[in-house]
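Below is a structure I'd like to ask you about.
For this view, one protein chain was removed and the others were kept in their places.
Right after this comes chain A.
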Amino acid sequence: MSADDDRAIKLREAGEREAARLWRAWRTVHEMVQDRGYELTEEEVKISLDQFKANFTGPDGTIDRRLMRFSARPSDAMMIKYANVPTANNPAAASADIGTIWIEFLPDSSVGIKQMRNFAQYLASNNFHTGILVTNVNITPAALKIIPAVASETRIECFVEQDLLVNITHHELVPKHVLLSKEEKTKLLERYRLKDTQLPRIQLGDPVARYLGLRRGQVVKIIRKSETAGRYASYRLCV
């Protein structure tokens, strides 16, 4: 076998590995979006590797990240979950703070302020409520400071491909996290006669909190298996 053949085989293997990695990240992102309550069909989520390769292989034979982008609309259940409860003070509650989500994979080998600005502008011009940017490399700290600046227009969340290779919520040691709606939250606080600051807390940067896209002030119900009680529920406030 000649050296050229050898190199060609190695290149193809590297390409295969890369394709498999991207496929896993793609699936995890879909599962994440579905778990948050956006509308996605089963075949979109459970795409096979062959189908994935057929869809996203570019002209040069490798997976083209620029093709890997999609949007999803929130389901009715999600709209209800995020709905604002009309209160005595505020009888005409604002509409749910949720909208279509846009997911994009970035091929750039480094992500700075420019790329982040472009993404934010794209989201704002197309009226996407939320955007998820999946990158190959870490984003520069300066670029991350753009996110709070444009928070009034769109929400931007950033993930690294490497973090999405495995869906962490499928691990047996990760208990089930369920987001409570505002109504459920007020009921919970009434029942236990608590102020929300008296709940245990979960950080905004917690991997599961990031997976679910939690916002400050939301409460998640965490359902654990317990040897003595069968199931044990605890509640955590996102800070």
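Keep this in mind: contacts are C-beta pairs under 8 Å (C-beta built on N, C-alpha and C of every residue); 3 or more make two chains touch, one makes a residue touch a chain; residues count from 1.
The rule is simple: contacts and distances are computed from a predicted model.
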item	value
Among "Armadillo repeat containing 7", "Cyclin-like domain-containing protein", "RNA polymerase II subunit B1 CTD phosphatase RPAP2 homolog" or "ATP synthase subunit gamma", the UniProt name of the subunit that does not appear here	"RNA polymerase II subunit B1 CTD phosphatase RPAP2 homolog"
Selected residue (touches chain absent from view) among A:Arg7, A:Arg66 or A:Lys114	A:Lys114
Option from A:Thr62, A:Thr140 or A:Thr169 whose C-beta touches the chain left out	A:Thr140
Hidden partner chain, residues of chain A it touches	110-115, 117, 140-143, 145-146, 149
